[in-house]
Structures are given as C-alpha cells and as structure tokens.
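Input: a single structure, listed below in structure tokens.
All protein chains but one are shown at their positions in the complex.
Moving on, here comes subunit A:
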Amino acid sequence: MSPALTTDKADRAEAAAAGAAGPSDSSGAVRINHVHKAFGRPGAAQPVLDDISLDVRPGEFVCILGASGCGKSTLLNLIADLDRPTAGTIEVPGGRPALMFQEHALFPWLTAGKNIELALRLRGVPRADRRPEAERLLELVRLGGAYGKRVHELSGGMRQRVALARALAQDSSVLLMDEPFAALDAITRDVLHGELTRIWSETGVSVLFVTHNVREAVRLAERVVLLSSRPGRVVREWAVDIPQPRRIEDAAVADLSIEITEELRGEIRRHGRH
C-alpha cells in the first residue's frame, strides 16, 4: 500500500463525509444529499422539502410522484440551479441540466428551428453547425418538416416535442421534466410517452420526471419515488422492472399503479386528520 493511495482514500472519505464529492465521482448523474428548502422569513419559514436524499444513476429514468404541495417543482428548480437549497447539497457532475416545463416555454418570436438554434448558440455551438444540429434534433422528435414553423402554427403535442428537442440541444447528461405532458390530451400524451421512452433509450440521457399521474410514472420510469406533501419527504421507492416498450394499459402497469396509488392516498389522508 503506497502512501499516496492512502491520502487519496482519506481525502475521498472526507469529501464524502462533507457531502461534497467531486465531479470525478461518476456514480451519480444527480446527487441530492439531505436537502432542505424553506420559504419565507427565518423563524416563520415554511418548510417545503425536508431531508431529501436521492441519487439518479447515469442513464436512469426516475419519476418523482406526489400530490399537491410535495415540492416537486421546487426540487427541480433546485437541481436546475434556479434556486438554492436552505441546507444540504445538490450535485450535477455533468453540468447544467436541461429543464422542460409543463408549458412549452418556446419563444414565440422564433421559429421552431431557431428556438433550438438559440439553445445551441447559448451552449457555444459554432454558427455553421447550428442549423444541421437543429434539423437533426427535429428529426429525432419526428418533426423534420417543422424547422420554419412558428410556435403558434404547431399543435400542443408538437410544441412539447420541439421543447424536448430544445432541451436536448443543451446536450446535458440530465433532463429534468416538470409535468411536461400534463396539459395534453390523453391520445397525444400516450404518443409522447412512447417518444420519450424511445429518445431516452437512444440518447442515454438521465431523466428526472416529475408528475402527479401514477400511471404515467409507472409507464415511463425505471424507478418511482413517492414524496409526501407539506413538507416533501421521500416516503417510498419502487423499482419498475416491467420491460419496455410498456403500454399504459398493461396489466403489470395497472397492478403497480394500484399499489402506489394506495400509498399515495394514505399520504394524502394523513393531511385530513389535523
């Protein structure tokens, strides 16, 4: 045993104890360590997230499930660095994660293609490479002909696919999704579930998907994490080992959904008692 190795090990142990492992640590795409978040003035602060610890492995698809007030969106904002935790640490070794919202959030003054090119430009992609890359991403979401389309000329499902392409344009190893399909009709949502599963397996991106729809979570995820409400805590986790491609109507999806829904309802009932 060389002395150099010992020091290295000791350093790592120290870093891990402090909850601040360096980016060299490749064991997680997202590492959330004992995160607390409260809003309001100190003293009268309302806790929103309470001691959340969660790791997303590289290439993993995790769904965060919870009723209103579980702090799902707050958690995504913290991971996306749009807000800071009150306590605890969040590491995203692969750099700034991409974020997709419930609303498409496409810029209406740009075409579909230019929306994607703006993301590429802000990432530092040279001008000459932007157009081909934007067209490749549109092909990926099966919207090859939509480059010159304005946002208002696209349907709701098409807008979310362009938004997905724009998020992928950030070339981030982590994709955060904040109820991206909640506002879509059931048929379109079903199709986009299929598309997301396909794109996830093609790109190998890690996905952290927030939803209040249990079946959606079971349809998509490798792992479902249930959060309690007010404040948000991790209640339970389920590994979903139903093989893909799944369908939302599959019996196995339904069975697990029933089990998770029961647990979720129990969590919600707890709030009626006091």
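Quick note on the criterion: a contact is a pair of C-beta atoms (placed from the backbone, for glycine too) under 8 Å apart; a residue touches a chain by one contact, two chains touch by 3 or more; residues count from 1.
Here, contacts and distances are computed from a predicted model.
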Protein that the absent chain corresponds to, by UniProt name, given "non-specific serine/threonine protein kinase", "Transport system integral membrane protein", "3-oxoacid CoA-transferase subunit A" or "RNA polymerase sigma factor": "Transport system integral membrane protein"
Selected from A:R57, A:R198 or A:R230 as touching the chain missing from the view: A:R198
Which of A:I90, A:L154, A:V205 or A:V224 contacts the chain that the document leaves out: A:L154
Touching residues on subunit A - with respect to the absent chain: 80, 82, 96, 98-99, 101, 103, 105, 107-110, 118-119, 122-123, 142-143, 150-158, 166, 170, 187-188, 191, 194-195, 198, 245
